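What you see is the complex with one protein chain gone and the rest in place.
For clarity, chains are labelled A and B in written order, and residue numbers in each chain start from 1.
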Amino acid sequence: MSAELEVAVAGFAAWNPRAAERPQPTILPPNERRRAPDTVAIALQVAQAACANANREPAQLPMVFASTYGDLAITDYMCSTLASAPTTLSPTRFHNSVHNAAAGYWSIATGCRQPYCALGAGAYTFANGLFTAALQACADGTDVLYVAYDSEARGVQTRIAHSHGMLGLALVLTRAGGPCTLRLGILEQQATPQTAGDDANAMADCLPLLVALERRADDRLRLPLGPDSVLQVQVRPDSGRGLRKD
Amino acid sequence: MLPLAITAYSVVCATGYGHAALLAALRDRRGPLRPNDFTAQALPTWIGRVPDLECADWDLPAPLTAFRCRNNRLAWAGLNTDGFTDAVAAAVQRYGARRVALVMGTSTAAIDATEAFYRHLGDPQGGPPHLRQPQLHTPHSIGDFVQRALGLGGPCFTIATACSSSAKVFCQAERLLRMGLCDAVVVGGVDSLCNSVLYGFGSLELLSPDPCRPFAVDRRGLNIGEAAAFVLLERGGRSDLALLGYGESSDAHHMSAPHPEGLGARLAIEQALLRAGRAAQDIQYINLHGTATPKNDAVEAQVVASLFPASTRASSTKGWTGHTLGAAGSLEAIITFLALRSDLVPGTLNTTQLAAECGPQVRLENVTARIRCALSNSFGFGGSNCVLLFGREAA
Partner (left out) sequence: MPATQTTAETELAELIIAAVNLEGVRPADIDPEAPLFGAGLGLDSIDALEIALEVSRRYGLQLRSDDADNRRIFASLRSLAGYIQQHSKQPGAQAGQALSPPQ
């Protein structure tokens, strides 16, 4: 195994994929709120809750946002409109189509001038985002907010994109110690992404970590990181410290 | 931070194939922008289109044909220019494929393939089968494709933060190398012309109906361009060129308009100088973001005027290349390398009269001058800013 990264989870939050309605991103100013697409609402909801649970001020945290597809409903709108009446494209939906929309809205909502990264890695997105966030925490010695989310493919999109329901998970990672330690290392090994399941959300690879954090028990996860590598995550809760979550 | 060696790079953009063609165009002040001949419906603007990209030379070879689309074709052209693939193969030989990481930047990725898939929805046959490949329809299509094309086995992901995407790849590369997670990193940016960005920027009324005029008093907006730009960074590599620092920040202001006082841009510049242990007067050239939109240029000119001495030369090279969006960070990093290595300090094309906000730093004419330290600015939608600081060792 190559070099390891060790971080603690100071707080986390997930968005319940069974809930029917999208959350209301009350953290956004009214103008941005009425423009925010569903993925932004979910990402901001979990980010806000994770910061609260970690007792961290959002404006102080650099961020890593990860999504396999970005907002599929907006991609569907964009491509449908471009195929039929391209000059009627909505400027609002175009500016929401950037992959960093959630990160941009979050920084506006929280007044955060810390840098953010927005990334994708196909079927390996969750592990790559976690790895990147942990790397930044370790390399720069800062707390980092990690937000992973994906939306549902509907209609035409189901033929080219595989994702069901909505799912979001946010973690505040810290080098300063916390209620649950994660030790990350890269292993040469093939693994099947959770996202391969027929009714899975594209971010379903986050679920084993969510379960481990909720159970507050030692665990060792192997999250698919690439075609022939996995991110090994050793989860070690500190029994003396509580880990709040919503 | 410790300087990080830049050991190879390659570029394809509107000026053609390779850095020699780009340097020659800069030197001769030849602007290759042309009236929009890309969109099916009339859209009155100019574009920076890569010449002859449709030529069969750039057809993807057999194991990669499932990835075919304009964006990956452009990436393939970039990989097979300036000897880049050979340089990466040598790095793989030295360190092993698993120790070479890949961090790509893009804004369009292969959205041209998704657009084509939707255009074929009415076809009884369902359109070309390769358009149904799921791996084409995510932002990571570019990282996935380049990883396979180069045979790399290290960490691999794609950054998509709009127009700062392929500047931010350098920051991630530095962290990966500093923490010992790999020995070399291929970074780059690939963005290709597509309807999404052409009509999208059109909907925001940000497209110039004529060749873009960065920092001009009469500027009317940007021209969309396309490019593939790749850079190889090695820990302990030997080169006269190095990444010396970088700064990243967020505006926290608006999704599609810069902070009016350029607070985020200023933070990113200050952080890049701090990381490199340099002062503003050490910077001899700045490759500006300079999109030629009214707002970007007004804010950026004010920030540069307030932070740098009159001796710092600054210019936008988008009059040569167009705004290549997600590829701009890496493309303009390479233009900065060319300035450091050739002593040609590019000016600004198409502009005749500078806007009032410009300080003495913003230059229109090319000059010949030996420069050792230079910045490249990238500012994107969503208020994402990234500033890179490069240097050249005295020979």
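Annotations
Note that in this section a residue touches a chain if its C-beta (ideal position, glycine included) is under 8 Å from a C-beta of that chain, and two chains touch if they have at least 3 such contacts.
Given the structure is predicted, the values throughout are model-derived calculations rather than measurements.
Only one of the listed residues, A:Arg22, A:Arg35 or A:Arg222, touches the absent chain: A:Arg35. The missing chain, though absent from the display, is touched by one residue of A:Gln60, A:Ser90 or A:Thr142; that residue is A:Ser90.
Listed residues B:Thr106, B:Ser203, B:Asn223 or B:Thr291: the one in touch with the omitted chain is B:Ser203. Of the options B:Met1, B:Ala257, B:Leu274 or B:Ala305, the residue whose C-beta touches the omitted chain is B:Ala257. Along chain A, the points of touch with the absent chain fall at residues 30-31, 34-35, 88, 90-92, 95.
Residues touching the missing chain, restricted to chain B, are 203-205, 220, 255-257 (touch as defined at the top).
The definition used in the following text is that only the chains that are shown with their structure count from here on.
Measuring from the averaged C-alpha position of chain A to that of chain B gives a distance of 26 Å. Chain B meets chain A in the complex at residues 39-41, 43, 98, 107, 111, 114-115, 117-119, 121, 131-141, 143-144, 147, 153, 155-162, 168, 171-172, 175-176, 178-181, 195-196, 199-205, 248-256, 263-264, 267, 380-386. Contact residues on chain A toward chain B in their complex (touch as defined above): 2-3, 5, 32, 35, 68-70, 75, 78-80, 82-83, 86-87, 89-91, 94-101, 103-105, 107-108, 110-122, 124-125, 128-129, 131-132, 135-136, 138-140, 156, 159-162, 186, 188, 225-226, 228-229.
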